[in-house]
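Please find one structure pasted underneath; my questions will follow.
For this view, one protein chain was removed and the others were kept in their places.
Going in written order, the chains are labelled A, B and C, and every chain counts its residues from 1.
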Amino acid sequence: MSDQNPVFIPGPTNIPDRLRRAMQVQTMDHRSPAFAGALAPVRAGCKRVFGTETGEIVLFPASGTGGWEAAITNTLSPGDTVLVARYGMFSHRWIDMCQRHGLDVRIIECPWGSGAPADRFAEALQADSGHEIKAVLVTHNETATGVRSDIAAVRAAMDGAGHPALLMVDCVSSLASMPFEMDGWGVDIAVSGSQKGFMLMTGMAIVAVSPKALEAVEAATLPRTYFDFRDMLGAYANGGFPYTPPLQLIFGMDESLKMLFEEGLENVYARHTRLAGGVRAAVNAWGLRLVAQSPDLYSDTVSAICVPEGFDSNALVNHAFATYGMSFGTGLGEMNGRAFRIGHLGSLTDAMVLSGLAVIEMAMADLDYPITPGSGVAAAQAHYRATAGTQRAQAA
Amino acid sequence: MSDQNPVFIPGPTNIPDRLRRAMQVQTMDHRSPAFAGALAPVRAGCKRVFGTETGEIVLFPASGTGGWEAAITNTLSPGDTVLVARYGMFSHRWIDMCQRHGLDVRIIECPWGSGAPADRFAEALQADSGHEIKAVLVTHNETATGVRSDIAAVRAAMDGAGHPALLMVDCVSSLASMPFEMDGWGVDIAVSGSQKGFMLMTGMAIVAVSPKALEAVEAATLPRTYFDFRDMLGAYANGGFPYTPPLQLIFGMDESLKMLFEEGLENVYARHTRLAGGVRAAVNAWGLRLVAQSPDLYSDTVSAICVPEGFDSNALVNHAFATYGMSFGTGLGEMNGRAFRIGHLGSLTDAMVLSGLAVIEMAMADLDYPITPGSGVAAAQAHYRATAGTQRAQAA
Amino acid sequence: MSDQNPVFIPGPTNIPDRLRRAMQVQTMDHRSPAFAGALAPVRAGCKRVFGTETGEIVLFPASGTGGWEAAITNTLSPGDTVLVARYGMFSHRWIDMCQRHGLDVRIIECPWGSGAPADRFAEALQADSGHEIKAVLVTHNETATGVRSDIAAVRAAMDGAGHPALLMVDCVSSLASMPFEMDGWGVDIAVSGSQKGFMLMTGMAIVAVSPKALEAVEAATLPRTYFDFRDMLGAYANGGFPYTPPLQLIFGMDESLKMLFEEGLENVYARHTRLAGGVRAAVNAWGLRLVAQSPDLYSDTVSAICVPEGFDSNALVNHAFATYGMSFGTGLGEMNGRAFRIGHLGSLTDAMVLSGLAVIEMAMADLDYPITPGSGVAAAQAHYRATAGTQRAQAA
Partner (left out) sequence: MSDQNPVFIPGPTNIPDRLRRAMQVQTMDHRSPAFAGALAPVRAGCKRVFGTETGEIVLFPASGTGGWEAAITNTLSPGDTVLVARYGMFSHRWIDMCQRHGLDVRIIECPWGSGAPADRFAEALQADSGHEIKAVLVTHNETATGVRSDIAAVRAAMDGAGHPALLMVDCVSSLASMPFEMDGWGVDIAVSGSQKGFMLMTGMAIVAVSPKALEAVEAATLPRTYFDFRDMLGAYANGGFPYTPPLQLIFGMDESLKMLFEEGLENVYARHTRLAGGVRAAVNAWGLRLVAQSPDLYSDTVSAICVPEGFDSNALVNHAFATYGMSFGTGLGEMNGRAFRIGHLGSLTDAMVLSGLAVIEMAMADLDYPITPGSGVAAAQAHYRATAGTQRAQAA
């Protein structure tokens, strides 16, 4: 029965019943008017969540990684230069992808736990007077470290340098849970997926593309077919897909967007801030620290927590699963063995978070961590009680 | 999203996914061999859970209350005398039903919080030398007070008095969560339902009938048709129902029984003892007390908890629901306003129970109860850690 | 995969996906405001479907048979006289129930295939100058014979005789598929269920009760508790049920009513008339005849079809199931072996009906019935083509 326990991996997230039901549609002709009628509102609703009025939404049957590949192959050509900072597993993987696609990647190495270094971006961009850099790639929310970066600051760095590069942002684990302002921040391509803030199963990459990025498509010579923006946008104009669409996910997105708008995006963000606050209060009570270096970097969707010296975070995560049937995120990459992660995004309540904190406390105590069992829960309870009035959607 | 929080009412219980799927069958001809093929193992499996080899299982599309009515109308005649002890809301309701059906009900009034008084039953039965008492009715688990009674002791009282009355037991909120021994305890009719230990939706009364009770059916003149054992048993013999059967619940029961047997009934019972132990540890840590008068009476499926003098348990339950989106049981009858209830039966994990304890603690603290927030959770954590190794099914 | 074939038993009916999803709700506290909020619109919507403004709706966790029992036990006393005509299996069963509950049943025997005999009712009622008859019981749609009776004519007979008896109508297999006018026809108690026109799973008896019938409740001394109208109506007034409610069915009903009203009740009825017309065209093309004696009696929800002399309808139904995986209704009672039944009620399309006709034709041909394979389908196609424009909801 441990499948009744919520999961605390940082995605895929706990799927609410309403969305499970919405995805249970029987096969329907995807060339019928009914499908076209479902697709249009989904794309319109996504624009609202991305915070864009001028961008186009492209939906691929793929995971978020496919969205990354779409972003680079549609706008860049072999040998093009891109600028990326590496400060976690997901920025690392995007860099790897760029290299494998023959791009020249200028990497700014940063400590894990830090965020996108706007100042060093500024430096690099100002130095690039020839505008060789075609794109700046940023991971908005580093799922591996629980760090949220300041995209507006990166945009300011680009504008300050008068640099025309495209700004591409991975917002897979932030979108629909934390504020995102594609137009406001001047983002050219934003990549997300169905299985995090949208609370659906994995299977759809959701990409928002600015008019400027669309202009780059024709000249871009990296080969692509499956992920070609043009095929997609052309097919959408006729109410369809260039190949078989993920019907169940389209209908799921339609309902997911309804849920988000019914709660209100501002309330959704506030709920995540409140839930994350409880987790951080617990971490503090345990006397542990986050991987994220400073409060301005704390992610509201995932907390990566350093285990004390001499402890192995993998053993902790394994023990919690084996003994109490609950899943937490392991430490990835550099953080492997050194940190564990609590995902607190998507469809989640304070009660659910408390069960996660209670279980990881038990697991830590079982493994002789120097923490006081119950202390984290009590701290989180105090936070949730103090903030209970601030959000209405909880009991809706 | 509060529909993701577990419920802590003492039934209907949280339905595990596996059983929700099992109940999703499309309409099938209930006169086809396939239906007969599903019905037989369900009846056989139920016998195992009731602990009977000689009894017959009768399944009505009804709630447990319908099962009570079946028990009395199939075996008794207007004016017949029955002996019942009243020590909670459900024993009270069964008494009320008997009176409305024209039975002469000898009531042994007991304080709420006590259990079936074997000694007073013995007294009454010994005094009934003319054997006017046709049936003794006992509520195995008083859902209103969280009291489990000793059925074997009642049987001993009957045997001690050499009394031939039928022994009828309401085990709606105990069966499949706590041990039940129909044959061992000499129970003649045992009444349960689909929505508690069987973890299904409401809609099926499950009645086990001993050979002795079946013998009483022909002579019994209380009118019944819908709940007539004979129509049911006759139809089962032909693989069907006398009227439209609750198909989805039959298939759900088939899967529920598989889950119970895969976990092992002994393990199921041990799991409930362990979960209840955590709740009781929390109650103790809060400095509160159970309605149940003594440890031997403590139910492993529901705890009724007295609120301190001057507090209103209804306000507490309402606050927990309104503020934290979690449902607990109110105090029923005499206990209304004076106690709240935590249901801990069915498909439940320690992690889920901890979320319930954490929430009710927050609610109590919000309403200025004299408790230390976190104390109950910490006590339950200690209990769950200490007993984690004793049950294997948890993480299955 | 034959579970993908529609069923053509006359209920339970094929459950549309929308309703299957609606019934998949997780357990929710039935004492919470949310449940009360769901119950009220269901009762209001049912009134509309029954065609009553003054009646009260009572919902029992039971099959339709439980609704019959509620009707008689709430309004009659042992020894009371009721008047019933027997012209099929379901009128027969209701008679049996009345007898088992100690009522004095005056039976008007009619040939199977005929309907409620208003003239003979008139005769009997006029002869009953002492008004001993307390209730007239009529089966609106005899599922066993495919006969729909004229309830308005029965009412006229009662009014013509100035008789004050209650008029009780079984509309289990007609309501929500054929017109029903409780107030217009002066019906006092109408009994239906969830698994026919409402397209849900079995498990809820739906009873509509007129003010006049409610007045009879206090004086009625037939024992009842589970099916007591007073407990139900009292509990509804507080937003709940007197015992555990069938939550999933309440939510299912809410959605079922939405579907019916979205299509429009008049369109629902017209759809059933159209579908039935195709079946009747097929029967005619096969050279067979209906059990129903004349066109005014033809039911739009079920057709009972006589097999030719020398053929066994049970063998036909068994062959269709064994060879082609499709379920039809057997002949019941007097019609056993002599007729088979095609249910065409609930959520059904012309395409689905055509598959049923095609299969039963194959089965008949396999068993050497003197019919031309394809003839029935062709006749039904002609009917559906000719009437395709008359209903819009089909492709909705």
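By our rule, a contact is a pair of C-beta atoms (placed from the backbone, for glycine too) under 8 Å apart; a residue touches a chain by one contact, two chains touch by 3 or more.
Quick caveat, the model's predicted, so the values are computed rather than measured.
The chain not shown here is touched by just one of C:111, C:184, C:264 or C:325, and that residue is C:325.
Contact with the chain not shown here comes from a single listed residue; of A:88, A:193, A:277 or A:376, that residue is A:193.
Interface with the hidden chain, as seen from chain C, comprises residues 1-6, 14, 16-18, 321-326, 347-352, 354-356, 358-359, 361-362, 365-366, 373-375, 377-378, 381-382, 384-385, 388, 393-396. Take chain B: the residues that touch the chain left off the picture are 17, 20-21, 24-26. Mapped onto chain A, the footprint of the missing chain covers residues 3, 7, 9, 11-15, 20, 24-32, 61-66, 68-69, 73, 78, 96-97, 100-102, 193, 195, 201-203, 222-228, 242-249, 321, 327, 330.
FYI, only the chains that are shown with their structure count from here on.
Judged by shared residue numbers over all numbers used at their interface, chain B and chain C contact each other through mostly the same positions, with over half in common.
For chain B, the chain whose average C-alpha position is most distant is A. Each chain gets a centre from the mean of its Cα atoms; for chain A and chain C, those two points are 53 Å apart.
Centroids built from CA atoms put chain C at 35 Å from chain B. Touching two or more other chains at once are residues 20, 24-26 of chain C.
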